[in-house]
Each structure stands twice: as structure tokens, then as C-alpha cells.
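My questions all concern the structure below.
One protein chain omitted, others in place.
Going in written order, the chains are labelled A and B, and every chain counts its residues from 1.
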Amino acid sequence: MKELFPAKHVSGFVFSLILTGVALLVYFMDMSFAVGMTILVITAFAQATLQLVVFMHAGESSDKRSIYISVIYGIVIAILTVLGTLLAMIWGYV
Amino acid sequence: MQIDKTKPLEYSTEQGRLNILGFWIFIGAEVMLFATLFASYFTLVDRTGSGPSGSEIFELTPVLIETLLLLTSSFTIGLGVHAMRLGRTKAMLTFFIITLVLGLAFLGVEIYEFVHYVHVGAGLQTSAFTSILLTTLGTHGLHVTFGLFWGTMIVMQVMKRGLTPATANKSFIFSLYWHFLDVVWIFIFSFIYLKGMM
């Protein structure tokens, strides 16, 4: 039975629960928007990285370079798109 | 078909390795799909027209239940793939079925949540904010629904054919899909719900 629950997976799961708990602080505690957003950005990206590396085994095969390039390229373009859209549609309006 | 015995079953054929890389690139595309939805959401979030705003309609309890269900299901499917690599077909199937049941429960809570929104006057057509909110959540929900359908077929195939390079490959790819849906949910949880209720 024990071999079915490897330490890597279990600790990954516990860590993801902790990150969720930390993110919940922004709901339960009174803090400024900037601090809250910083916490959310950090916990969300940490969670995503955790899933990617621990559970999705992104780095296990010989294609890991292609896989990481593809995912990172996607994330970079995604962030640029979100920020660029906000810049053009909201922040940029004087 | 050449089978490379030194690698895990899902990587053991050339076609299997191609499938896995192809699916990773598909995930890259999905990142952009959800990024576009998020970009639109952030643009429209304050444009509530005559309808309610996020902080008026979000409820923490169902959202938290959904988050825990999906996080746990991501954990169990990870265990499923681990069991598969140990060659323990039964354990793997159990974990996969638990995953699908958790996914189904998630979907149930999400449907409850949608009904609630419509009930409090935040329907699809109410305002730009509610349109993009329900579309973003709905797109994720549709992905989960499709995942349930897909996962069921894979469980059936593993039951029927056992663990072969082909079925192991499909199961592994399905696990990638499921983990990815969890990642998307984390972003929805953080930047739609928690940011909205902050």
C-alpha cells in the first residue's frame, strides 16, 4: 500500500493545500490591493509550477527542452497579451 | 512497432513519445486560450452595467469546495500514473475512477453555483461582467466535462485491454490534461474569486 503513496506526491499535495491556505489570507485579512495581488500572484504561480514539475513530470523525458520552451513561451506571450490588453483598453485611456 | 523496454510504458513507442510532446504543445495553446479569457475578464470586470459586481455575488463556501475537490483529484490522478508505472493496473484504475468521481462532484457544485448566480440576477446576458464571468467559468467547466467523457473511455479501455503501450500513453496524456485543468482552476480561484472578494 505504501508504495502507492510516494512521498513526492504526498508532500506536493500538502504543499498545494498550504498555498491555497496562504492565498485565502487575502480574503480573511485586511490588506491593501497591492499586497493582496502580490500574494495571489506568488501563490498562483507557485501552485502552477508545482503541478507542472511534480505532477506533470515536465522534465522527465528527453524532450524536456522542447516542453519547457513551449510552456514558457506560452506563459510569456500570455502575460504580454493580458498586460498589453489592459494597457490598451484600461490603463492607457487618459 | 519498436518497443523500448528501458522507458516507462507510455514512452516506450516512438508514436507514444510524439503524442506526449504534441499534447504538451497543445497545452501551450490552451494557456493562450485561457489567457485571452483572463485578459477579457480583467478588461470587463468593472463594467457591471445595471447588474451586480463580483463581490456581491461570490460565495466562498462553494468555491472552496470546488478548489479542494479539484486539487484532490489532481493528486489522485498523479497517484494513478504512479501506480501505472509500478504496473499495478487495479490501483491505477481505482485512482482514475476516484479522480473522475471528484471531477463529477466538482461539476455538480459548479452547476449549483451557476444556478445561484442566475437566481441572484447575474445571468449570461445581464452585463459585460456577468457574460465574461460565466463564459470563463463555463469554458473551464466544459473542459472538465469533456475530461470526464474522455477519462471514462480511457478507464474502459484499460479495463478491456490492460496496460499496453497505447493505453498507458493515453492514460498519461489524460493525466496531463487533468493537471492542467487544475492549474487553470487555481488561476480562476485566485484572480477571479479571491481578487473579487478581496
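Throughout what follows, a contact is a pair of C-beta atoms (placed from the backbone, for glycine too) under 8 Å apart; a residue touches a chain by one contact, two chains touch by 3 or more.
Keep this in mind: contacts and distances are computed from a predicted model.
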Listed names "Cobalt ABC transporter ATP-binding protein", "Quinol oxidase subunit 1", "Aspartate carbamoyltransferase" or "Heme exporter protein C", with the criterion being the UniProt name of the chain not displayed: "Quinol oxidase subunit 1"
Residue in contact with the excluded chain [from B:Ile65, B:Ile98 or B:Ala128]: B:Ala128
Per the touch definition above, residue among B:Ile25, B:Leu64, B:Val118 or B:Met197 touching the missing chain: B:Ile25
Residue ranges of chain A at the interface with the undisplayed chain: 63, 66, 70, 73-74, 77, 80-81, 84-85, 87-89, 91-94
For chain B, residues in touch with the removed chain: 1, 17-19, 21-22, 25-26, 28-30, 32-33, 36-37, 39-40, 43-44, 47-51, 124-132, 135, 149-150, 153-154, 157, 170
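By our rule, only the chains that are shown with their structure count from here on.
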Separation of chain A from chain B, taking each centre as the mean of its C-alpha atoms, in whole Å: 15
Chain A contact footprint on chain B (complex, rising order): 11, 17, 20-21, 24-25, 27-29, 31-32, 34-36, 38-40, 42-43, 60, 64, 67-68, 71-72, 74-75, 77-79, 81-83, 86, 88, 91, 175-176, 179-180, 182-183, 186-187, 189-191, 194-195, 197-198
Touching residues on chain A, where the partner in the complex is chain B: 3-6, 9, 12-13, 16-17, 20, 23-24, 26-27, 33, 36-37, 40-41, 43-44, 47-48, 51-52, 54-58, 61, 63, 66-67, 70-71, 73-75, 77-79, 81-82, 85-86, 89-90
